[in-house]
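Contents: one structure, followed by commentary.
Heads up, one of the protein chains got dropped from this complex, but the rest are sitting where they should.
And now, chain A:
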Amino acid sequence: MTLFGYRVPMMASLLVWCAIWELVGHAGFLFLIPPLSSVLVAGVAMVQTGTWQSAALITLHSFVIGMALAIVVGVVLGVLMGRFKAVDELFSIWVNIFVSAPLSALVPVLMILFGMGETTVIVTVFLFAVWIIVLDTRAGIQHVPKSLIEMGRSYGASTFALYGKIVLLAALPEILAGIRLGLVRGVKGVVIGQLLVSIIGYGELFELYSRSFDMENFWALTIILFAAAMLMSAAVEHIEKKVEYYAGVR
């Protein structure tokens, strides 16, 4: 972008919004929005507290387990649906319902099934993330060129080699896109799970700060969470870009 003939760097728009936030905060007509600078100060202090660190660890723990399950199950189910018509017909209706369903509404039911603890949060993360991974993997598998599979077969690939050396690699761009979208949904899942279910970890802190109108800490918490989600998404996007060069020429 250029402005008045000068090249404006990429992050400039972010700075503009930060400045606006700061000004609105100082104007003080909305107590919900403290100045950004005091939010940042609160954030730096917060991450040093044991409360935040243990909350972050609990949250990360649930998130990692939930995501790992979602990726494994999502990729396996997506591959099966992409390769076998019967599996596709059996599951596609459920996958399509769940991928767009308001899953938050289901969380209370999960609570009955899995109790008030971490299990429910893990299941919530899993349910938020898994469907988009299934759908994208399935699409990727279906786009694997038929001739690549025939090539593998005609040069004597075992079923294992056919999937490991050809099919999964050919579908990798779509699988990664699914995982990236799944990660973002998984972050929503972990917070919603913790908020609705079992006031633990990050959810507990959100609850605490918003109830006591401790807006500095509340926003600091939010910014850290958003930044984490964006960083993860950017990391996967970086890998995606690396494999994209071949996706375009398949």
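Things worth noting here:
Keep this in mind: contacts are C-beta pairs under 8 Å (C-beta built on N, C-alpha and C of every residue); 3 or more make two chains touch, one makes a residue touch a chain; residues count from 1.
Basically, contacts and distances are computed from a predicted model.
The chain absent from the displayed complex carries the UniProt protein name "Nitrate ABC transporter ATP-binding protein", chosen from "Nitrate ABC transporter ATP-binding protein", "Electron transfer flavoprotein alpha subunit apoprotein", "Response regulator receiver domain-containing protein" or "Xanthine dehydrogenase family protein subunit M".
When the omitted chain is restored, the residue from A:24, A:60 or A:157 that touches it is A:157.
The set of chain A residues touching the chain not shown comprises 145, 147-148, 150-158, 161, 165-166, 169-170, 172, 243, 245-250.
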